[in-house]
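One structure, as structure tokens, below. Some questions next.
Here's a slice of the assembly, chains where they normally sit.
Chain nomenclature is as follows: A, B and C, assigned in order of appearance, with residue numbering initiated at 1 for each chain independently.
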């Protein structure tokens, strides 16, 4: 049984484990004040081509989202999210648990655009309603689509004009930035967003996300929030070492490219067989629409998520590739699908 | 510069890193539903000699405390803690951030006793005040003292009579249970407490705490709380593998005993030199009172926390030993102190 | 300028003010433990025909909703509400501020039905999502529709089967129960709902809502929550006296009937003129669809809310009648509308 269920089935890239081994008996400062974390932050600043940013390492995505949003907003302020947004659907109300409403916007392709945000602002006019303040987007989105530079420029411009915070959930940022269709750079993100995070867990790390705070006013006292939300590791070097390894020679991008390459292979071959897809997703998540009978057969050898019912005889499934996905496994899957298709 | 600052300066015990390496490319279920985590839970149940308990792995101590307390209490219920309690002082208001007051009780030796809890109950009489509901203790305490079986029996009995929840913070439970003065077993904890956690981070793990919920009524839906507080790892096997390694042949206790042995060595030798201690601490934290001049000299070669001013010429310091502390380093410290003492 | 904007433009029914005057210099216990409040609770229990209920007086609707929901739910539990629900739209995120997600369900007529709730349950399947637990409905709804007995029986049955709490916001309960189409009694509410409140502010009181808790398990310690949320009045008799007056001889129902009678008059006359309505609303809120030009003219003499755009030339407006609305004013409005219609 080979799994295409997600991009966190395996452990970490071997270079990361080796780095942990090598530093293991060294005595270090706790709580992320070790020299590995400091070095990793420097490296990331170079990568992002900015010195005026603050970088913090947190353990996971939900934790990063709730810590960020809780730190950035006042009690009456709310978040705007696409209806597919991870914070809206799959974080057990983590944002609401910190006191903030998440306003859902129906979108087609997982992407929030200026008009969506504008509509929300127009509907929230006085103190009897929450005040929309933070725009939450994911890149790549939860359904694999990615933001183009032009789209992000527009959204960023609108947010700045309307005094809104733009925050990007980058759980799968690697895959987005390494997509063939991508035209964004790390430095664009720092210029256009007020904060974003660079996901490690889903791109080769054991765990860990690198939060980048770009807007000056949002930086103050952030370590207090990390600690308060239980997101500060005693052995903080565990995170620093991983990001150091991922970014010292572009390993992060190599891993994402590998995942994307195999996703593209899946897309191309499945398309050739005549199948359609639920959504255009030029990253490491693929959503083919297949006959239920074919899906049942595939499930005997592969695990993946059933995504949605399309009609009585067809459903979409989600196939995820990762840094660790074997090309042979992908090819075997394709062959099996071919044989079921004829 | 050798560090006695804490028990999380180094990485993890090598066996743990090896176990991570060996399992690295295996595909596993996410979110703690992998077979390592399941196996580790079985093992811990054997260790604790109980089947009627629920066990969950969380990342860190503050996170465990806030997730537990937030899950167990209704909004008007409060926590009772010794004034040295970690949640009261060193967690950036994490408990209050989930909505609950922590009532501080002045104690001498870090230990909460029946009379303390009784006093708090007597002062809280009506709906204009919070309702004290959860008794928080640490074993070993934040200043190294440990609970004896008799003390815990009394506290547990009083809590049961008064419908209070007894919760034990076991960040340093290994050291407590391996203390020469200890007479408690894991199974006693499960019998006497409603919940407790077995600390991994400070006893050989990279990170990770095993929460044990003993009281039936507190078990329901706990995984929702773990997820909501950002404490559920995508690669949950990272925690399961570590606890599996720590408990499959008593490594956990061996590591704690090592730390205690070196702490005892420090205590005995420092006592012999004629120095006193701030508190009796039969675990891996030692609080000698030394002349400020001596402390200054020691700081040239060793790092440790200044704990408290005793008088104009003397202060107490905190020395912490761990699973990774070198016996040679302890002996060198003793020799240096001796030479400064004469 | 006569106002049909809402049902809280005027003060209180004169009998209430007189009762306040008469009791003014009497010394009473504070915090709702005075004999007026106690008597009012007895009276309400008779009205509701139940002794097994707890009744508390709170100041306002938002406050009651947030106190109730925060008291009834555990942190991971969520509310299900129609998309017109007051808590969802017009309470500035008050529920989320206590930590709970409000799940919005699109409905046509303001009423939540079994199928809506069922869909929500089916979509929330594991601990990565909130756990839907409390069903929030309003009677009458925010757009004037009312629940029939059969509908409430079905909803209540489904909630009981699925261990959901059914809570009714009764800000305009008087108007609902006095509607010509109503077939519910107070005692039905107590039998079918787990809690509901009887709105005073919008039906003749200066301020005040009577919360009725029917389900045993939800009663414990409720006064702690009232106090904690700032909803406990020092001079609690202010609320008790008002409900005593409203219920000692059915004044409450007389006032609601008056409001409904005038609303019906508006509906009938406007219908006769050939206009349509946005929604069928047999209570004290009326939503006629009028030409924009007519609306502009009406606005010169009457104030009311613009509700929604219907097409380029027509909009719906909201007209609210209350215990204090003058029949002459309604008739004048009708005449003016007639003259604008020809």
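Going forward, a contact is a pair of C-beta atoms (placed from the backbone, for glycine too) under 8 Å apart; a residue touches a chain by one contact, two chains touch by 3 or more.
These numbers come from a predicted model, not from an experiment.
**Q** With 3 chains shown in place, count up the copies in the whole assembly for me.
**A** Total copies of the sequence across the whole complex: 4.
Basically, only the chains that are shown with their structure count from here on.
**Q** Nearest 5 degrees, what's the C-alpha rotation angle taking chain B to chain C?
**A** It works out to 180 degrees.
**Q** More than half overlap in residue numbers between the two sides of the chain A-chain B interface, or less? Answer same or different.
**A** Both copies touch with mostly the same residues.
**Q** Counting in whole Å, what is the centre-to-centre distance of chain B and chain C, each centre being its mean C-alpha position?
**A** Roughly 51 Å, centre to centre.
**Q** How many angstrom lie between the centres of chain A and chain B, each centre taken as the mean Cα position?
**A** Inter-chain centre distance comes to 34 Å.
**Q** Scan chain B for residues touching two or more other chains and write them down.
**A** Residues 224, 227-228, 232.
**Q** Could you list, by residue number, the parts of chain C that touch chain A in their complex?
**A** 75-76, 78, 89-93, 96-102, 104, 127-130
**Q** Can you list the residues on chain C that touch chain B in the complex?
**A** 31, 70-71, 74-76, 98-99, 127-128, 130-131, 221, 223-228, 232
**Q** So in the complex, which bits of chain B are touching chain A?
**A** Those in contact with chain A are residues 2-3, 5-6, 8-12, 14, 17, 20-21, 23-30, 59-67, 91-94, 97, 201-202, 206-207, 224, 227-235, 237-238, 324.
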